[in-house]
Every structure is written in C-alpha cells, then in structure tokens.
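Showing just some of the chains, left in place.
Read from first to last, the chains carry the letters A and B; within each, the first residue is number 1.
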Amino acid sequence: MNLILLGDRVAIKPLVNEEKTKSGIVLSGQKKENSQQAVVVAVGQEVTMQIKLGDKVVCSNYAGTKIKLGEEEYIFVTQNDILAVIDEVRS
Amino acid sequence: MNLILLGDRVAIKPLVNEEKTKSGIVLSGQKKENSQQAVVVAVGQEVTMQIKLGDKVVCSNYAGTKIKLGEEEYIFVTQNDILAVIDEVRS
C-alpha cells in the first residue's frame, strides 16, 4: 500500500524503545512506546521543510491524527507539528 | 441523482470491511464500518489537490458533515480534511 499524502502532511510511526537492563539484556514484553520520537514514513508534496523519508523526528504527544491502516498505526501530522529532526550521523 | 459539490468540498462514502475468518470465509452480518477509509464519490470544482472520483482516501473520524440522501449516507468534507490517497496500484 502506497500513501500519497496531501498538502503539507507527514505520516510518522512512533519509535518503540525496547527496555534493556544496564547489561544490555532486552526485557521482552516490556516494549514501551516513546511517543515523542518517530520515524517519517510518508511526506506530502507541499512539505517545504527539511523532512525526508526515514528521518527520525521529534513531535509533541498531542499533535496529529492516529490512523490504523491494515495492521499498522500511523500518525498524520502537518509539517509544523514536527519540532526537530534528530541527526544521529552528524552528532 | 447528481451532486454538484460547491467550493473545495469532497463527498466520500466510508468503506465497509467485511470481516473474514483467516481462511477467507466472510462472516455475514458482521460488516464493520471502517470510518477512516472512504471512497470519493463527488469532487467540487475548486478542489486543487490530487483527489479524483473513485480514489480510496484516508480521513479523520471527526471530519465533515454526514448527509443522508435517499438511502445512501455520505460524508461531506473539504479537501483539507483528506489526509492521504491510498494508491493500491502502485504499492
């Protein structure tokens, strides 16, 4: 399924942080949604800001519309709802 | 009956998902409205975005005005209420 986003909309998927113990063991069954960080999965044609597919971005918890398509849940925001892009390469 | 939509309005009809068992058997009497996906049935003359008759689109549950015409129920939204077009061919 391909999403054609309209206007300045951006579709994102919240990042899920696996909880680890300090020694690095993943505690299964304890995934925790970190709703303020997300990955960009679709970008509208009128998005003029510096936002690309695959970007890890920061959003307010309260922005956007949750949409379930098939088994996946997306959040549709406008570009102004995205506060920042996290640039992990450059940091 | 032909609808001439005014301004940037779009008339949509919610998609109804038949519930199937995993083996593909349709469970009649268990139709479920999937109110976030819809098909475009009429488009106003001032709609400038990429929305055509027959498009399968994604909308917020809370957008638009429900109107019953004859036996059919439509939702009238503006083009800005449509979040995305689902492109099933290209996907």
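Assume a residue touches a chain if its C-beta (ideal position, glycine included) is under 8 Å from a C-beta of that chain, and two chains touch if they have at least 3 such contacts.
Just so it is clear, the model here is predicted, and its values are computed rather than measured.
Identical protein chains form the entire complex, numbering 7 copies in the structure file, with 2 of these shown.
Assume only the chains that are shown with their structure count from here on.
Chain contact summary for the complex, chain B toward chain A: residues 36-37, 49-51, 58, 60, 79-80, 82-88, 90-91. The touching residues of chain A, counted against chain B in their complex, run 1-7, 9, 11, 42, 45, 65, 67-69, 76.
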